[in-house]
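These notes concern the structure reproduced below.
Not every chain is included here, but those present sit where they belong.
Chain IDs A and B follow the sequence of writing; residue 1 opens each chain.
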Amino acid sequence: MFFHRQELQFKATPDKPDAVFARKLQEVLGGQYGEITVAMQYGFQSWNSHLPGKYRDMLFGIGAEEMGHVEMLATMIAQLLEDAPLGITKDAVQADPTVAAVMGGMDVQHAIVAGAGARPVDSNGNPWSGAYITASGNLMADFHANANAEMQGRVQVARLYHMTDDSGVRDLLAFLLARDTMHQNQWLRAIEQLKEDGLEQLPVPSNFPQKKEVTEVSYQYLNFSDGAAAGDGPWASGPTPDGNGEFSYHEGPTTSAPMPPPTRPDSRLFGTTDVPNRVEKMASAVQDKLHKE
Amino acid sequence: MFFHRQELQFKATPDKPDAVFARKLQEVLGGQYGEITVAMQYGFQSWNSHLPGKYRDMLFGIGAEEMGHVEMLATMIAQLLEDAPLGITKDAVQADPTVAAVMGGMDVQHAIVAGAGARPVDSNGNPWSGAYITASGNLMADFHANANAEMQGRVQVARLYHMTDDSGVRDLLAFLLARDTMHQNQWLRAIEQLKEDGLEQLPVPSNFPQKKEVTEVSYQYLNFSDGAAAGDGPWASGPTPDGNGEFSYHEGPTTSAPMPPPTRPDSRLFGTTDVPNRVEKMASAVQDKLHKE
């Protein structure tokens, strides 16, 4: 169960409205790596978890925090939109280029659809999608997804930090940057702990018996491009991170197989094949033969 | 530029057709973590790369391999569909429950739309989406995205391995498992190399000055749920992976701020406010006053 308290985790008030920045801030609210994504991702990972104890408790604990971040950003965006201009006429633009800039840069649905409110969309207006989240039931894989989400998120917040000079907005971003720092560290530490607890190892999933894979190619770097420097990396020689092998370097594939012949499904699917043609040829051959006789 | 060779990297021929498994296999072709995703993800990361040399060459080298994996899976799926039944009538079902099972389990668009061919969709028929890929320009973040993609992919292939007993299909899956093993190791090793080369550190992005974030909360574990075990993890105490701090544990938030007052945008956006009501009250107060006088 979730309980709401009418307080924010941090002050979320801009110095002054800025409809253009409101649109940009939508990215970290409703984008691929926005706060809705992490709130939902940690939620589904906890609900689907097959393991009681510290990992699941952590997922529950951080998921609820992220829902509060969704709220902080939505609240901030609504305030940034407080004096969003209604529209533009050619005369108004010629009088004041600032108005034109704001109109061109804002999300028009903020006004038309939401009446100066936040929306569950990214900075280009794409609706948030359930396809953004990852919850496989394998915690090692999922914690890498989480670390990535917090990194992408922090990169985006850092970029946004330099796209405004509003100190109120920057304060909130500075808070989110700090929490992303925490959460990156948290997931990376949790990944190590999974190994220490003997719950998962590399390669993921570690309980699939590796001998069933085509082990000849398990540690081969195969270069399908012509960049010479690819072989200079530590992925082309030396021990592998999973501790099970040695990297080797190869130009192109080390295996190959001929293309299988084209398929011939049921003729009532009306795909194009050369059968009609062959039939025709056969018929004409028969006719030829008949004529000759 | 890309050049195509009419050969496959590995044999991709099933023992016999199986339209139900063809549908399942779509997941690792056109799903969130299917081969189209990694082919496109590595492609965009290489095209957007700001760094010549071994990292970009690796991205080019592996991206082209993954396009070949798209091809292997599409070819396999087409063969699995070769004798896909056209449909079902009630009589046929009662005569043979197998037909019913196949019809219920297959992707009907395989027949109706593609004429027994592979499609750029996942195992539920959702079209592949450009929103699946990640290419931020920050290699540390993106390599974590890549490691995650290879882990999720390997988990899915391992699951599929146990959903069929066709040895031809299993051979291809065994090959893909091995390449996913390689690619997991490759990205994890590349992450370490980025640090060794001094190109990126934790937290990502490491060239954003950390002192600008709200450092008080940069390493605090804040438990927004009531799971006692959350504090037992190494994310609640001890040194942080980025080497810059010490984790600490806290029940709930360590900061808070009052909710800002509701916004009052332009009245021509027709949001609901108590202004009309207040006006009414004001008018009635004026009337009251007049009556009294």
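Rule of thumb we're sticking to: a contact is a pair of C-beta atoms (placed from the backbone, for glycine too) under 8 Å apart; a residue touches a chain by one contact, two chains touch by 3 or more.
On a predicted model such as this, the values are computed, not experimentally measured, just so you know.
Novice: Count every copy of the one sequence in the whole complex, not only the 2 placed here.
Specialist: Identical chains making up the full complex: 6 copies.
Here is the rule we use: only the chains that are shown with their structure count from here on.
Novice: Can you give the whole-Å distance between the Cα centres of chain A and chain B?
Specialist: The computed centroid separation for chain A versus chain B comes out at 5 Å.
Novice: For chain B, which residues count as touching chain A in their complex?
Specialist: 6-13, 32, 52-58, 60-65, 68, 75, 78-79, 81-84, 86, 111, 115-117, 126, 129, 131-132, 134, 136, 138, 140-141, 144-145, 147-148, 151-152, 154-156, 158, 161, 171, 174-175, 177-182, 184-186, 188-190, 192-193, 202-205, 208, 210, 212-225, 227-230, 232-235, 240-242, 245, 247, 253, 255-260, 263-266, 268-271
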